[in-house]
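A single protein chain has been omitted from the complex, and every remaining protein chain is retained in its original position.
Chain lettering (A, B and C) follows the sequence in which the chains are written, and residue indices restart at 1 in each chain.
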Amino acid sequence: MEKYIFYILAFSMIAFAIAAVNSRKMMRSVIYLLFVLVGIAGIFFLIDYNFLAAIQLTVYGGGVIVLMIFSVLLVHHIELELTLAKTSKRIIAAIVSAIGIGVFLQIIYTYDFPVVENYKTTSTADIGEKLLSYGDGGFVLPFEVISVLLLAAMIGAIVIAKGKKI
Amino acid sequence: MIAGISIYEILTLTTLLFFIGVYGFITRKNLISILISVELIMNASVVNFVIINKYLYPDVLQGVLFSIFIIAVAAAETALAIAIIINLYRQIGSVEVDATETMKY
Amino acid sequence: MDIRYIYLIPFIPLVVFLLLGLNYKRIKPSVSGYIGVFGLLVSAVLSYYTAYQYFFVHGKVNGIYKPIIDRHVWMNFTDSLAIDMGLYIDAISVMMLVVVSTISLMVHIYSRGYMKGDDGYTKFFAFLSLFTFSMFGLVLSTNLFQIYIFWELVGVSSFLLIGYYYTKPSAIAAAKKAFIVTRFADLGFLIGILIMGYYTGTFDFETLNNPEGSAILNWASTSFMGLSVITWGLLLIFVGGAGKSAMMPFHIWLPDAMEGPTPVSALIHAATMVVAGVYLVARLFPMFYFVEDGFALSIVAYVGGISSLFAAVIAITQTDIKRVLAFSTMSQLGYMMMALGVSGYDGHEGVGYMASMFHLFTHAMFKALLFLGAGSVIHAVHSNYLKDMGGLRKYLPITNITFLIAALAIAGIPPFAGFWSKDEILVAAFENNQLLYYIGVFVAGLTAFYMFRIYFGIFWGKEKHYDHPPHESPVSMTVPLMILGALSVVVGFIPFSEFVTPDGKGFEAHLNYPLATIAVTVGIIGIALAWVFYKKENNLADTYAKRFGVFYKWAYHKFYFDEIYLFITKKILFNGVAASVALFDKKVVDGTMNQIGNKTVFTSEKIKGIQSGKLQDYALAFVGGVVVLVMIFIYFWTE
Partner (left out) sequence: MDILTLFIVVPIITIVVLVFSKGLKQARIISLVGSLVQLGMAINLVFAYFREREINQDIMVFTKDAVWFKTFNIHYNVGVDGISVALLLLTSIVVLAGVFISWKMKELPKEFFISLLVLSTGVYGFFISIDLFTMFVFYEIAVIPMYLLIGIWGTGPREYSAMKLTLMLMGASAVLLVGILGIYFNSNADGGALTFNILEIAQVNIPFEAQKLFFPLVFIGFAVLSALFPFHTWSPDGHASAPTAVSMLHAGVLMKLGGYGVFRVAMFLLPEGALTWSNFFIVLAAIGVIYGAFGAIKQKDLKYINAYSSVSHLGLVLFALLMLNKTAWNGAILQSLSHGLMTALFFALIGMIYGRTGTRDITKLGGLLKVIPVISATYVIVGLASLGLPGFSGFVAEMNIFVGAFQHEDLFHRIATIVSVSAIVVTAVYILRVVGIMLMGPVKNKKYLTLQRVTWYEKTGIMLLLIPIIGMGVAPLWISDMILESLQPFIKGLI
């Protein structure tokens, strides 16, 4: 059952991803991206990382996409069609990407991953504990750093977006 | 773990997403579109972190935690990028890459 | 014998030079003249004292005149080769000391009158002193390198003095020509020295000239193109000597050098510097004689003989009296070279060597006298040209008499000095090489002819129109004339063969009456012809000149030697080689370098589009690069 769900997710994600980078309508592009992100959240659900899935949905599906939609609306006319890059460039990019995919997959498939069979569930409490622990393997320092970074980014975003008119 | 799905399938998926992002990054001309591609790339790598954590080292949480950090940084980055785009739009009235070539040479 | 006092002889003129040269603006002209004369007087007295000491007191050991040597290391080349500085006192160097100091003293005295009122009076005396110093150094040299050093120094003093009237373009050109031509000859000299130094391992005359020494005995050890390398060395050294002594084909600078002030011509280009070449050959005479059976020496003889004939022919046609004297000098130098060339080594065989030195000695006296007399005439009429002169015997009585004495001396009329020395030369030539003997006799006749041509032209003939009446020169100029006149008479009676011989042993020289008679007769014929042609104003000379036609024209243009040289230097070297080198440098060498630069700029201009500033292009390159690198590392770099 999960298997089929995965395949459905996977194919739809790939399809939407391709659509997102090819669509000539800005807004649609953003919405396609939203589907991809939701699909990723779905995968997180499938592997029992519920908390992560939730974050994915809230931060990306909620925050980032909304932000993007707003910016698109601010700087763009909905009807406007995006200009495409030169065909030659697109072909080159496609070839490079294809080769890249080929190489990567080849490497991945020739490597024998030492997979550990498990069906553990990770609770939010575990994550929170780890995140705030300052013992061995604790992430409290990066946690603090990231909060400062977020603050700085927030202020920076406000200042930049405000422009000269302070 | 997803029953019936090996790590290879998932990695294939992320690889494809990654390179679709790369393709988009290179070909799109609009800054917001580029941002969208970056999000794709970023998400592909996030999934990789998580998947490898889950499949190979289920007893630890490093991958998950890093993903959380990546998501946080990505969010911050998106916010900043959008701020810059809006500012740029105000300054030059365009968000096309071709219009922002003053750093050339 | 302590000979260190002899160092004073060259050093006094050097001190005078420095004194006058450094205080050029501060010393009053009159004072500087006295300083110069006085310095030279001291040197001259010391030279005479040296001569007395050497010839009559200390020089003779067991009946042979041995060199007395004092030397100090100046610079080391290798462990065995070094340049020494020092004194080499033997018969010819002492004789040269006497000649140089006497003539230089006379010229100094004479110049006080001749150069009066000239702007560079002090400078003139400074240069004269410099020259005298260098010349003393040259004659006293102990080795080839020392002689080369002073050789160059006399060259440069000659350059400075010829170019003394430095605002006159012809003087500049002459000075440059003199320096460069002699420099070119010196190139040969230098290479000769290097050859000698390398193959014999020494520069010292004492070692080189030792007939039993290794330098002479081992001459055959290495050969090059059929001749011993030592012979090559000697020939190259002779090239240097030929350059200084204006032998063919290096003679072209000497006539032009007459652009210098006349006292300079008398001192440098008649009596002293130009005989340096003869002196050099005489200095190395044993080497020339013994190495390869005197092959080099025979070359010397022929070059001397041909030069003397050649110059005498040209001298007949020249109209500038100083140039006539210059060619006469060249001719007499050729005589001396020829005499050296036909000389033997032992006992009476060495008569040529003796005669050459004897002629050098007497020639210095009467040729200096001729030049100084010519100077006196030029001083009076302000022209060098024969056509502006005539009938001057009334105005310039002293000059007339002394000039006549000198002319008789050079024409070889007894009992004047030239007769004695010339006779010995002809004897030597007669005994060794008949061809050269006939050339010698013919030249003697020519000499008498051209000399009396200018004598009659100047002092007899029709009076020309003079801007102001010519007057006899001041005492300071006539006194040297009279002294030299007296010397031209008496020096012939010095028994030279007692003192100056190749092997140091004196011998008794006899007058060879038949040969002497022939020589004198030829001389008198020459004088008589001159009498007929030039005593009275007539057009005989022109008629005969026409009769000789092309030959006359060739001789008048000095056989076009100047033109040939000019062609070689100006057209080939200057415009051909130098210009093409300059062009090559600009276009090819520098062009290549510039092209490298230009191409770099060009390429960067072309490829700077890659650095477009577009993030996406960079990203593409980056990703593409990563992919390629990954592929390389995974698929190809598998060891």
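FYI, a residue touches a chain if its C-beta (ideal position, glycine included) is under 8 Å from a C-beta of that chain, and two chains touch if they have at least 3 such contacts.
These numbers were taken from a predicted model, which means no experiment stands behind them.
Undergrad: Omitted chain: which shown chains does it touch?
TA: Hidden chain, whole complex, touched shown chains: C.
Undergrad: Of the residues C:15, C:41, C:191 or C:615, which one touches the chain left out of the display?
TA: Here the residue in touch with the unshown chain is C:191.
Undergrad: Using the document's definition of touch, tell me which of C:74, C:302 or C:466 contacts the absent chain.
TA: Checking the options C:74, C:302 or C:466, the one contacting the hidden chain is C:74.
Undergrad: Touching the left-out chain: which of C:31, C:220 or C:581?
TA: Spelled out, the listed residue whose C-beta touches the missing chain is C:581.
Undergrad: Applying the definition given at the start, please give the residues of chain C touching the unseen chain.
TA: Spelled out for chain C, the touching residues are 73-78, 81, 83, 145, 148-150, 152-153, 156, 159, 163, 166-167, 169, 172-173, 175-176, 179-180, 183-184, 187, 190-191, 194-195, 197-198, 574, 577-579, 581-582, 585, 589-590, 592-594, 597.
In this text, only the chains that are shown with their structure count from here on.
Undergrad: Once you've mapped the touching chain pairs, tell me: line, ring, star, complete or other?
TA: complete
Undergrad: What whole-Å value do you get for the distance between chain B and chain C if each is reduced to the mean of its CA atoms?
TA: Each chain reduced to its C-alpha mean, chain B and chain C end up 96 Å apart.
Undergrad: When the centre of a chain is set as the mean of its C-alpha atoms, what distance in Å lies between chain A and chain C?
TA: From the centre of chain A to the centre of chain C is 101 Å.
Undergrad: For chain A and chain B, what's the span in angstrom between their mean Cα positions?
TA: 5
Undergrad: Multi-chain contacts only, two chains or more: what residues does chain B have there?
TA: 22, 26-28
Undergrad: Give the residues of chain A that touch two or more other chains, as numbers and ranges in rising order.
TA: Answer for chain A, listing residues that touch two or more other chains: 89, 93, 96-97, 100.
Undergrad: Going by the contact rule at the top, pick out the chain A residues touching chain C in the complex.
TA: Within the complex, chain A touches chain C at residues 89, 92-93, 96-97, 99-100, 103, 107.
Undergrad: Can you name the residues of chain C that touch chain A in the complex?
TA: Residues in contact with chain A: 620, 623-624, 626-627, 630-631, 634.
Undergrad: Taking the touch rule as given, give the residues of chain B at its contact with chain A in the complex, in rising order.
TA: Interface residues on chain B, with respect to chain A: 1-13, 15-24, 26-30, 32-33, 35-37, 39-40, 43, 46-47, 50-51, 54-58, 60-62, 64-65, 67-69, 71-80, 82-87, 89-91, 95-96.
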